[in-house]
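Here you go, one structure.
Removed: one protein chain of the complex. Kept in place: all other protein chains.
We call the chains A, B and C, going by the order they appear; numbering starts again at 1 in every chain.
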Amino acid sequence: MIIIPKRDYDASQLENLIGWLKGRGLEVHISKGENMTVIGLIGDTSKVDIDLIRSLDVVEDVKRIQEPFKNANRKFHPQDTVVHIGGVKIGGGNFQFIAGPCSVESESQIIGIAKAVKAAGAKLLRGGAFKPRTSPYAFQGLRGEGIRLLLEAKRETGLPIVTEIMDISQLPLFEEVDVLQVGARNMQNFELLKELGKTKKPILLKRGMSSTLQELVMSAEYIMAGGNENVILCERGIRTFETSTRNTLDLCAIPVLKSMTHLPVVIDPSHATGYAKYVKPMSLAAAAAGADGLIVEVHNDPQHALCDGQQSITPEAFASLAENVEKILPFAAK
Amino acid sequence: MIIIPKRDYDASQLENLIGWLKGRGLEVHISKGENMTVIGLIGDTSKVDIDLIRSLDVVEDVKRIQEPFKNANRKFHPQDTVVHIGGVKIGGGNFQFIAGPCSVESESQIIGIAKAVKAAGAKLLRGGAFKPRTSPYAFQGLRGEGIRLLLEAKRETGLPIVTEIMDISQLPLFEEVDVLQVGARNMQNFELLKELGKTKKPILLKRGMSSTLQELVMSAEYIMAGGNENVILCERGIRTFETSTRNTLDLCAIPVLKSMTHLPVVIDPSHATGYAKYVKPMSLAAAAAGADGLIVEVHNDPQHALCDGQQSITPEAFASLAENVEKILPFAAK
Amino acid sequence: MIIIPKRDYDASQLENLIGWLKGRGLEVHISKGENMTVIGLIGDTSKVDIDLIRSLDVVEDVKRIQEPFKNANRKFHPQDTVVHIGGVKIGGGNFQFIAGPCSVESESQIIGIAKAVKAAGAKLLRGGAFKPRTSPYAFQGLRGEGIRLLLEAKRETGLPIVTEIMDISQLPLFEEVDVLQVGARNMQNFELLKELGKTKKPILLKRGMSSTLQELVMSAEYIMAGGNENVILCERGIRTFETSTRNTLDLCAIPVLKSMTHLPVVIDPSHATGYAKYVKPMSLAAAAAGADGLIVEVHNDPQHALCDGQQSITPEAFASLAENVEKILPFAAK
Partner (left out) sequence: MIIIPKRDYDASQLENLIGWLKGRGLEVHISKGENMTVIGLIGDTSKVDIDLIRSLDVVEDVKRIQEPFKNANRKFHPQDTVVHIGGVKIGGGNFQFIAGPCSVESESQIIGIAKAVKAAGAKLLRGGAFKPRTSPYAFQGLRGEGIRLLLEAKRETGLPIVTEIMDISQLPLFEEVDVLQVGARNMQNFELLKELGKTKKPILLKRGMSSTLQELVMSAEYIMAGGNENVILCERGIRTFETSTRNTLDLCAIPVLKSMTHLPVVIDPSHATGYAKYVKPMSLAAAAAGADGLIVEVHNDPQHALCDGQQSITPEAFASLAENVEKILPFAAK
């Protein structure tokens, strides 16, 4: 961290600041030029509050050189993390398809789709039980019953399940769930993140729709700081001014996140684009860019899905998508 | 709601759709032209899922004419809502200052600031006990102890208190709190909103940093649908590409929200701008634009505030701000 | 186009509106329900000013069903447009690499790079002569001399050249230039677009950094309305809140533009990401998503490039990129 004091700083205030910084275990290097003084800090500055420093009267500007995250940082953990889910590996060269309906609707629906996506190559089943909906009048999911049906589908097919948790109080219901998904709207629900850090469950952490990639990594850091290293990052589109797609899929998030962190990165082309017809091209692009997996909405009857039918593809379309992705993977960016 | 079927729609599919709509209690008007068919729906369409309709094969496009919210809608409730907090009224011509530190730090700090802001004209005391912070290593607030200190300050000064709740599990600690604040990051924490809808407590609902005004109103609708009508809306800046301020304060939110809803609208110039020097001009602007109140960060020692010192103003600056705002209020937009 | 009059509309005002619409050659269908009236317009509504209609007292809302563009519209021109540049084809299954330096700096530089990118598979040479720079103090390009050097490189290698025009007054200098590039900042320089519509030169039209895809197509429509059908669309990243890349590359623009229009779509991964290390993964992704070409910044000495060295790749890196892209193309989205 570099601190630049104001030109006409008060010497005793600067002394106070330096003393405070040393007290936090940092090595402090001061360089006084004729016209400019620069203070360099060496040590673990991830725990220094940059906004607090910037607010001081004596400070003109501050700049972080090191990233403010540690557990998730590739610099301190150069090799890729591989997350193990039952027998399924994701990350470190292991690409996986996660597929299933937006919402669990009935036993026959979820089991039917689970069998279909398994046949097409999916290794994990997704399905919403608790559904975050903008309107209080929209379908809110089958909730506990939805989880029961997902576990039924898991017993039938052997596919581990991925489903969203919306509140700490729901945690007991997720005991047999394999991967807990944190939705975009909860990416900065810090109380929930802390609680998930205490479990050892794999967490699929979705990027908030207006969160920077660094903020996404900081939220992963919340979970990891609690002791849970099993975090999978997920880009699902960000909010921009463009209206021809539901969100704007930021595929450059893949190489950026991979240079910042060692965690697996998966892409959700369904929520990102909002239209079934764009799911395949964006899936192929994600694979080519080096993603570790895809999470795709598949519905046996998209026309009558209780939510997000517009962006769901059929099992047949998913099988074709998976086949094409497999052909691209050998040539994908590393 | 207007539905436009595809040009070459399948007649039986359209029949199915019309039957389904009628089954939901809607009046259906069909207009067939030579080249175009238009279906108009009359009735309470706030409970129809527009995305579901749009996803149907037979549908080319859908357009909402009515807003998807009801309890918060000014059309059905033309007069302004006045929220009562202890003896303090906000809305319907009652303008109030809510002031206090970003974080509660100690008994002497919070009581000192409470007295100072009261003297300067504030009618409500704000202060953070549970603090949402991007980094797990930043100060997370005094939590339960912070609430205890706020209540102490309330006893000393008589000022009702406003403080943020971050999770349902914290609710028992908020029993004596006067106004529960929902932060920007939790604006779409729907489980929390539903729970708050069951209380009768006034709720200060902050706009998410990338939420549209309609989404803000839909989140208010979550609370109101549960039976709690005491919602105060708060604009606190949105995320844009501009970097010279922390966020971009959207002051047009004031007249827009007032035309959409009957709820009071307050402005937070401190978080919106991120810099103490911009708090006063934006406060004056907010007052002129017709806001019902301001929520301002005031700290007796901004240089040493444990969080957000950069954007806090001193009690003296707040007193001057309040004085200026009072002069503008008589000429403010209605 | 659908017009919804206000509930309590003035009958004579509505008559006036209907008369005016009929006068513009549109067929008008009126459907009066008990509670709602809907007016449907059939015909060429691309020339109706939707904002004007919306501003009328009698109108509650208006909705376009048809797109406001015609020449660029795939509905009226289902097959892909192939743009011919010298002997080089782009679009309709013809994928091309356009490569070269950000700025032309010297004869030896541009000829050296031209030879290198040709050897690596590029079929078109890019290079900036007129450079739009945020600062008046930054290098503004060699201007006329830069074009002379590009033409020199063309003579040496046979590669057609692509370079940016910034103002109508520069047009005479572009007589021998093969493809005229319109930069992001000029996408809505309508006077320039009209002038380019009068030439028959292929135009590479870059998306403005905060332009919607429909606005990009409307700008293409300006050129096409003048009689020039040789327009190539280029996505080069949009401005968002994300700061880890220079812009956010919107790869879903590829399938969206291809469904809206019949024009070729190329991707500029260099300006989009701003970092050399992200150019390859985004190039592979663009190819997989179905792009018709890539425009890539290549510099023999990125460390000493006079502009944008940070995002330029070496000829060797470009050769490796091109080789990988070729492997992905057979499996790309159609």
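FYI, a residue touches a chain if its C-beta (ideal position, glycine included) is under 8 Å from a C-beta of that chain, and two chains touch if they have at least 3 such contacts.
Owing to the predicted nature of the structure, the values given are computational and were not obtained by experimental measurement.
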Quick one: say which of B:69, B:137, B:174 or B:278 touches the chain that got left out. B:278
Contacting the left-out chain: of C:98, C:166, C:213 or C:267, that is C:166
What subunit B residues would touch the chain not displayed? 210, 212-214, 238, 240-245, 248-252, 254-256, 259-260, 272-273, 277-278, 280-282, 284-290, 324, 327-328, 331-333
Hidden partner sits against subunit A at residues 2, 4, 27, 29, 31, 33-36, 38, 40, 42, 60-61, 63, 65, 210, 239-241
Even though one chain is not shown, subunit C touches it at residues 46-47, 49, 51-52, 54-57, 68-69, 130, 132-140, 166-170, 185-186, 188-192, 194, 209-210, 215, 218, 221-222, 225, 239, 302-303, 305-311
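By definition in this document, only the chains that are shown with their structure count from here on.
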Report the chain ID whose CA centroid sits closest to the centroid of the full protein CA set. A
Quick one: report the Å distance separating subunit B from subunit C, using the average Cα coordinate of each chain. 39
When the centre of a chain is set as the mean of its C-alpha atoms, what distance in Å lies between subunit A and subunit C? 32
With chain centres defined as C-alpha means, what is the inter-centre distance between subunit A and subunit B in Å? 27
Which residue numbers or ranges of subunit B touch two or more of the other chains? 210, 239
